[in-house]
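Note that one protein chain of the assembly has been removed; the remaining protein chains are unaltered in position.
First chain written, first letter: the chains are A, B and C, and each begins at residue 1.
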Amino acid sequence: MDYVNGPGRNHLFVPGPVNIPDQVIRAMSRNNEDYRSPAIPALTKVLLEDVKKIFKTTSGTPFLFPTTGTGAWESALTNTLSPGDRIISFLIGQFSLLWIDQQQRLKFNVDVVESEWGRGADLDILASKIADDKEHTIKAICIVHNETATGVTNNLATVRKILDHYQHPALFLVDGVSSICALDFRMDEWGVDVALTGSQKALSLPTGLGIVCASPKALEAAKTSKSVRVFFDWSDYLKFYKLGTYWPYTPSIQLLYGLRAALDLLFEEGLDNVIARHGRLGKATRLAVEAWGLKNCTQKEEWYSDTVTAVIVPSYIDSSEIIRQAWKRYNLSLGLGLNKIAGKVFRIGHLGNLNELQLLGCLAGVEMVLKDVGYPVKLGSGVAAASAFLQNSTPLIPSRI
Amino acid sequence: MDYVNGPGRNHLFVPGPVNIPDQVIRAMSRNNEDYRSPAIPALTKVLLEDVKKIFKTTSGTPFLFPTTGTGAWESALTNTLSPGDRIISFLIGQFSLLWIDQQQRLKFNVDVVESEWGRGADLDILASKIADDKEHTIKAICIVHNETATGVTNNLATVRKILDHYQHPALFLVDGVSSICALDFRMDEWGVDVALTGSQKALSLPTGLGIVCASPKALEAAKTSKSVRVFFDWSDYLKFYKLGTYWPYTPSIQLLYGLRAALDLLFEEGLDNVIARHGRLGKATRLAVEAWGLKNCTQKEEWYSDTVTAVIVPSYIDSSEIIRQAWKRYNLSLGLGLNKIAGKVFRIGHLGNLNELQLLGCLAGVEMVLKDVGYPVKLGSGVAAASAFLQNSTPLIPSRI
Amino acid sequence: MDYVNGPGRNHLFVPGPVNIPDQVIRAMSRNNEDYRSPAIPALTKVLLEDVKKIFKTTSGTPFLFPTTGTGAWESALTNTLSPGDRIISFLIGQFSLLWIDQQQRLKFNVDVVESEWGRGADLDILASKIADDKEHTIKAICIVHNETATGVTNNLATVRKILDHYQHPALFLVDGVSSICALDFRMDEWGVDVALTGSQKALSLPTGLGIVCASPKALEAAKTSKSVRVFFDWSDYLKFYKLGTYWPYTPSIQLLYGLRAALDLLFEEGLDNVIARHGRLGKATRLAVEAWGLKNCTQKEEWYSDTVTAVIVPSYIDSSEIIRQAWKRYNLSLGLGLNKIAGKVFRIGHLGNLNELQLLGCLAGVEMVLKDVGYPVKLGSGVAAASAFLQNSTPLIPSRI
Partner (left out) sequence: MDYVNGPGRNHLFVPGPVNIPDQVIRAMSRNNEDYRSPAIPALTKVLLEDVKKIFKTTSGTPFLFPTTGTGAWESALTNTLSPGDRIISFLIGQFSLLWIDQQQRLKFNVDVVESEWGRGADLDILASKIADDKEHTIKAICIVHNETATGVTNNLATVRKILDHYQHPALFLVDGVSSICALDFRMDEWGVDVALTGSQKALSLPTGLGIVCASPKALEAAKTSKSVRVFFDWSDYLKFYKLGTYWPYTPSIQLLYGLRAALDLLFEEGLDNVIARHGRLGKATRLAVEAWGLKNCTQKEEWYSDTVTAVIVPSYIDSSEIIRQAWKRYNLSLGLGLNKIAGKVFRIGHLGNLNELQLLGCLAGVEMVLKDVGYPVKLGSGVAAASAFLQNSTPLIPSRI
């Protein structure tokens, strides 16, 4: 089964699924249980309260769908919108592209705002469209907080400012798949109406939970939305929330206990410390890239992502060869370049349960791979740049002071 | 977290989620992996081949959706049918009811054939409707192989015979959630077009895989079906099957390895032996119920289910009290009566990775609970009846001969 | 590796190693750690305090040897006695025999007091020997609290009374391997000088910890004992206790975390409730044996063991065939008859993390096996007798009230 064993650990640096802490693996290593016993609703009740904290919301209502991020997208859209509704969506990379594809197949009228891959969502165009839309034909703004394909983080606060400035009632739907629990995200403060993430990203769980959080306004919209939906319908959940049994259909017992353990670890570290740690790891990675003489796919600092860095390789190198070599020789898993940038970039995911030395091991590995594929990197240069920063900025582990 | 610890093991006898073998728990106790590495496609390729065996199909195409049985239902329907399509569906208990509810919400024109709860699908009515439908307005027959709420198994071979007799082209869609891997199920022989199950049932895995298998005719229907779908769309999977990367979005690495281990155990035991074991456990349970002087909710032997037995309690007893008492005093998890039969029946699930002595422990527990709640059972009577049968019929464990 | 897989769980009813709670398996499923970091000493410190509770001692000093019960025996003896020392030891079954063999090989002058197997230690003889020993040539009394081979529990309080009555200074060394954490054991109250157990018995852990607890008097004796010892020497531990680093050599990190989890479960249930549960399970087992028309190897009620029952089979049956059949056909593991009683008894272990329905499943299995091997048992009779008692005596699970 594990016929690709290598000695030692796999160094998992794709931008998801990410490393699961041992504490969480342990918590999930268990038999099934009757989800109609008193135990599971009691567990769920507290989980739902605690999940709100990672969205930074008090007014939102969370749903733990047994699905992936793609399913969470579908749930966000079909519960709040009706076929034909005009929505604005930003195409800035492969994952925003896939979401737009979904929006179109779900029969919404998608007003696509495209940027060059490596740039953020063009919020100037958004502002002008919102300004023009006196009749409020725009029903929703759909935006990926962090585009995982290019390592671009969009400015959500600005989106809110634009909507507020024009007093526009459009719903604000956010894909937070590679941001929530890793980047600064504030559902209530930014007036986000639906935010969503997947368990296998910064929450550091296995794939299997599509976590969707809806504002009161989104819940209101769901009452009249005409999109056909059953599995992804919020109303079934809301009915069971009221009953206190919580689950319209069978949840994964293991993921519930895993989520409990994951949240416990996040809260023990402190959500702000978690975000600061991602900040450190992201910056360290970018310093290494610079030291290698390579370019970040992300064109401007304002869009730099602290969860994933897409690195442009020289044109004489096929970035897929970097991924292959990393895996075959060093047991290092890096992210592929996707679609338009296939072969042109490789990606280093630096999100989830990860620390400084893990990243430095990865960076050392990338250096060797770069040399393997013919790029004249100075071995140690990226590690030196990253560790110069980390040695200054890494705090003591609070539990060990 | 485990604040409801009792000494010793939980005796899990709900009809799902069921007991996970330790071998499978172990196989799943692992970190995430890059699902785009060569390892996961290689694993998936073989899994898809092997999954066909549990459906007894060689021509079908399986899909491993990261979802539950409810999602698998939705996938079966939306890929093959268009809104407004006339379908025949049998209402015989809570789960067939829920599927019908889904069918209606998905905008199909559902021709509901209702039976008293405790009886099987009325196939005479089906025959007459099919006979009448010269113009083939009926696009699909939707039937639950085993109604988990009442412990009723429908005769799928007869459905096929009726369709063949009238040369009717309706699609034949089967919910095999509480039957596949436990009851005799033959996709190819019975001409089933879509069959589906959930990982947490007889496969004895955690919840999280909705396994759908489509016949060539179903795949053909999917090309013209107009139901809106994205997450549950087969076409995305088929595209990635062709690419050899298999996954349109992130699968659960853990469930893939778990499925591998579960199938290995099933094949080692032998699928026919697994089905025979369920036959033994089902019969033993029914003999115990009879010995207790209680009635099986299932009205005729032809519908007896070998995966779940719903037991009718005397009218002076609330069956919910049985479930509560079993859990609180004996760490025994039994199934509730649902909807119409709430309070009137309790259910013993006897499916999945289970053996004779586990069942006898459960039956001994049920006896004590019955006495606790005031039913004058003769302690030991059910166990005696069941073990008289089992002592004669249980084979040696093949690996230990 | 697991080539002897059977469907469903193994029913483990040997009197050790016993079932490990899932919570403990989870706690142990972990990587190694540096045992010289601050974490392991901190963990150990609290463990040592808590371990004293299971011995019911406040003045004792516990040692967690990386060994088995046999090693714990050796540690108890060699730390307190010198070669040639006269000790009294009771031969009442295979395990007391093995301990005596060890005592002789360690060059002590063993005064063996033998009883028929199935009877307890002859304390009248002890009393007379102690009465005669005016010159205190007897340096220690060695006694097995619970003889696992015959299911005989000795009366330790009486031993203490005898020693006190004659004001005899002999050390009181107790093998509590199959008693501590299951039977009533009171180190301080009974003036036990060395008590010991193994992790794989009522503590419900894997094999690997030989837990020895020494009274102040035993520690004093250790200062002058001339038995050669290094690995089992208490003095190395005491040195490291003082240093606060606790370990003279590498402990099993996994067993330390496992012990933590095991103690947490025991304390959550309450040590007195644990003992009461063993009382229930023991009595239920004996009632079943009686109902089967078979005899308990233990000849008098005063010696009945609540952790293991040895059942005498009719002379026309070889009890080994019962063990073989149970394992091959029902996945039930029973204990062999040992040495003198090989072929004549089989043993049901009912200790550790076990509950009523697990035991009833075992008893139902034993009934079927008895019939398989030709004993005309009335199926259900033992279960009926046991459950009649259990249904009256089993309390609600405290955490679920």
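The criterion applied here is as follows: contacts are C-beta pairs under 8 Å (C-beta built on N, C-alpha and C of every residue); 3 or more make two chains touch, one makes a residue touch a chain.
Remember, predicted model here, so these are calculated numbers, not experimental data.
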item: Contacting the left-out chain in the complete assembly, out of A:His11, A:Arg36, A:Lys139 or A:Arg286; value: A:His11
item: Interface with the undisplayed chain - residues on chain C; value: 1, 3-4, 10, 12, 14, 16-20, 25-39, 42-43, 66-71, 73-74, 83, 101-102, 105-107, 198, 200, 206-208, 227-233, 248-255, 257, 260-261, 327, 333, 336
item: Residues of chain A (touch criterion as defined above) contacting the omitted chain; value: 2-9, 11, 19, 21-23, 29, 265, 268-269, 274, 277, 327-332, 353-358, 360-362, 364-365, 367-368, 371-372, 378-381, 383-385, 387-388, 390-391, 394-397, 399-401
item: On chain B, residues whose C-beta touches the chain left out of the figure; value: 22, 25-27, 29-31, 38, 400
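The definition used in the following text is that only the chains that are shown with their structure count from here on.
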item: Copy pair chain A, chain B: interface residue numbering same or different (half cut); value: same
item: Chain with minimal offset from the mean of all protein Cα atoms; value: B
item: Distance from the mean Cα position of chain C to that of chain B, given in whole angstrom; value: 44
item: Residue numbers of chain C (touch at least two other chains); value: 22, 29, 400
